[in-house]
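A single protein chain has been omitted from the complex, and every remaining protein chain is retained in its original position.
Letters are used for the chains, namely A, B and C, taken in the order the chains are written, and counting of residues starts over at 1 for each.
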């Protein structure tokens, strides 16, 4: 159905004719640009690509991509995209969602898509707020946050999106942020190339309703000390002079240390390919607030059977075993008799 | 509204007049008995206790308890129970659910109730099958399972219920099984006494549609070698002669070891009260199948603010700050004028 | 073909038909017994109709009334359409079965019971204070008390069958006895037992022995002075199979895929009484059918819709509670104008209601149950075998008009069965549609574009361009969009246009469906207007009434939205319009609103289908 000759494309081929409508200064612009710039490098064609989103500012994204796209309903994108993938494993299917769309109303579909390992590239625009509905707290908003719906401060403790994904069997889990296009592109590329469900949390700034939510980590001055860049196979180090690191104690607790104190060899070596998600989980829990050292990059990337291909395989297998469907035979399969 | 004198009750006071209707031999009977025997020890009154369930064989449970009860709709019990708890923090609220009810259709409500830490005692009857609808696979059924809806074997990898709960910020997480009444009663008691959301996975046998699902772990002959009993503050040991144990490597990987090889001191000491859920998560991931060493008991039990009381506190606080609601004043709060 | 009865001196007395009800404990194998009696009668050439009656979803203790499982079968030498209002024969394997089903039996009916199960203990479990055989509660019936268990023991013992295993053969004893009583061929059943239990010869032998013991018991005892026979019915020549509604529906979906030449993707979440369709379809992957057991009904509908966007026939099966959850997704499908087949096997409501009982009260929801102006076509099956055609027709409308379609069946059709003359598949309709492959709009400057909402002037359907098609990339969604280009468009005029356009598209389907035909041989004043599973009871009632000389007309709707274009004309022709529905008069209100005729509802909401007697009474009442 889809042609195999992959045309060489440019950013322009991936850009739709629709006027982009986010607030000036919204972090979504940077993410859109990163995706549009990345696509030509992925060796895929726009007409073999589908973007499915839910509802939210972020979910307007598909309109701006010159691909097949569906701006569906709130929270249901992972379920709808699963249907697209099951029907057409030949397509590249992306899911665009927000912290409310994915983790509030859509939480169930998200965790099940991850569990099944459907071949979807899921980009979660986490601005820790409901943007489109003009500023209520979301499941990633910090405890005590004052919003339109919580004048006395929210009493809801937030989810850690990566922990949710890892608890739900995700085979690919990563984090990036809207200020670093290069890092976004690398991360999206890895997510796209991963066969199975890839989950990427993007720290995204909503300058209108939750401005500077991530400054304590990704802001110019905080970055050196608070951004930890995870590299598979490398000891986990960070800090302005790379002087700090992470260790795992025999009590099963991660610790932030000065490399000088413990020595390079004592450092925890990042292993994104380990089948046990526990290490990735521990790293995801490393920071509990918006102003302490926080890991970025690929937490987990392991191979396990992809769902849509398993479904397709059974269809092939069934045809091999029983032969192609024969309607006349089917209608006679429960025993028949003749009336003359 | 509720009287404070707690009557001394007996099992009879907690047993309703309804004929119990599960298949002969169903694991649910043992769980019901454990709960009915435990209740009198909890120092609470039947009329201050509410059992809310969804739909499923397990969800018939409330009919058999002589308390206030609601047999609601499929998957929604945690949401409905949250409403009960918010309205009435004075009540003891229990949620009875199944692996399909809680983790399939009800997954979103479950993770949000856990995140918010609503004061609910959640008992998940995990029989790894849809019992009431007569035997389709559930989100905890093993990969490849042949059921009515998967004649060629399921291509859905299962959830690990404890991992889902821990990924969703659960403050109390435990596992027990329907064959050990004493262990069930201890576990339920701890879950009940925990202030906040307590999540208990119960291995429950469905002898009609998924018989012996847990034999490899809880069966007479497997128990000694495959059941690991977690005790807070104790090194984690197991085995017929307690000869085996668990260690955490500096690479962040748990390992099953012979105590003789590593020495008692090298063993991982269980810490259920640690705020970081990573250790509990790692323990939850220790076994990946139905016939290898599997931890039971309390994985995690930490204090954090309980949701319903936080909601109630704001109500009190608001009344203190603004005084009790004055309707006449409210109607005039946006500015008024007089017409003579 | 030889027949035991023929070999006997006692010649069988011919009957036109009989209704037998096999009742026993859930564990007693009544369903298989009834099934077998059905098949042998079908093969013998009788017309028939069956109705299994399961206990509610949850298991009840053995021996209790709640644990009773029954199977009612109506066999006849002429055309019949219902499993019979009241059984003539009740086979009761234990006191609970007797207690549960006695009230259904026709006055003077025959009761065959397994006397070995009437111990003190059994009676109490069934809630009998006294033995009904002795306290006169069976007066007025013909009671045949047979020690089935012991007779089965002695028949199987020589084979070395342990008594507790022999227990499981006693239903075959009952089958044998009834087979003799109604002169059913013995050999075919013996052969069938052999195949069915091939895996375990001892079980096979034990069942055969029990079955023959039953036959012989009938021949030799003086309990019955002679057997009966029911001649073959005059049925159209052809090859027949006995089919339930859910099987027919599943096969219809498979057929629709073949006839449309499109793969089928089913997204479903199990729910009684719809689960069997998921089970059946999951067996036919070799037809390119993909079955996806979703996490919930919303995901089930969503995945089917996603598959439709990708070019498959997207199907989702459920019952009432599930449709209540799918409303928002269906509304999205309406806005995106994509095909989606939503199958609702109705059950008793509201809420969880009566999961194993039948009802047809989801019609309002099907037609009106979504926010905004959300019109969609609704198709209803009227008999078990018709579910096959209804599935094809619903699919045809969905893919041709790019719209969600709700197909209504119910628990009665789902589990009931009837003989079905297998159609010549070459005569089935070609329902294939074509995908868009190129630009469909030329701008003033000569450049061309693909406009996702540029419609076919005939059907008003928009083009269906599926991912993978070069040059036709486009975006759709649930926000109002401009006619033609399909861009987001909030403008008042466009919204008004689109609301009316969506309504007109669905209304226009009336041009594409057959007129409703009226069965009115003798110019009646009363029209019985039905839809769905009431068909069988209506047919039977009307046949009986006409035999008694009452004039009554019948019309039955398969398309409940939109209606055949002649419906107004039809209903206005009659003095009285009666509308039997298994609800409180839902279609009746719609007909009244549209045509301002004083149509009268005939309602039943008891979890059971109409009996023909109930309808005859209602019609006669109206005829007064």
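Throughout what follows, a contact is a pair of C-beta atoms (placed from the backbone, for glycine too) under 8 Å apart; a residue touches a chain by one contact, two chains touch by 3 or more.
All values derive from a computational prediction rather than experimental measurement.
Asker: Thinking of the complex as a whole, which visible chains are touched by the chain that is not shown?
Answerer: When the entire complex is considered, the left-out chain reaches A, B, C.
Asker: Of the residues listed, C:84, C:348 or C:580, which one is in contact with the missing chain?
Answerer: C:348
Asker: Among the options B:90, B:211 or B:243, which residue touches the chain absent from this view?
Answerer: Considering the complete complex, B:90 is the one touching the chain left out.
Asker: Among B:52, B:272 or B:302, single out the residue that touches the unshown chain.
Answerer: The missing chain is touched by B:52.
Asker: If you put the missing chain back, which residues of subunit C would it touch?
Answerer: Here the touching residues of subunit C are 56, 319-321, 323-325, 327-328, 331-332, 334-336, 346, 348-357, 359, 361-362, 364-365, 367-374, 477-480, 490, 492-493, 495-496, 499-500, 502-503, 583-584, 589-590, 592-594, 596-598, 604-608.
Asker: Mind pulling the subunit B residues that touch the left-out chain?
Answerer: 1-3, 16, 18, 45-50, 52, 55, 62-63, 65-73, 76, 79-88, 90-91, 108-109, 112, 311-312, 314-315, 317-319, 321-325, 327-328, 330-332, 334-340
Asker: Please identify, in ascending order, the residues of subunit A that touch the omitted chain?
Answerer: Answer for subunit A: residues 19, 21-24, 26, 55, 57, 60, 73-75, 104-105, 107, 130, 132-134, 136-137, 139, 148-152, 156, 208 touch the chain left out.
By definition in this document, only the chains that are shown with their structure count from here on.
Asker: Touch graph across the chains, line, ring, star, complete or other?
Answerer: Contact map by chain: complete.
Asker: Mind checking the centre-to-centre distance between subunit A and subunit B? Centres are C-alpha means, answer in whole Å.
Answerer: The answer is 29 Å.
Asker: Roughly how many whole angstrom separate the Cα centroids of subunit A and subunit C?
Answerer: 44
Asker: Can you pull out the residues of subunit C that are in contact with at least two other chains?
Answerer: In subunit C, residues 285, 295-296 touch at least two other chains, as defined above.
Asker: Where in subunit B do residues touch two or more other chains at once?
Answerer: Residues 104-105, 107, 139, 152, 156 of subunit B each touch two or more of the other chains.
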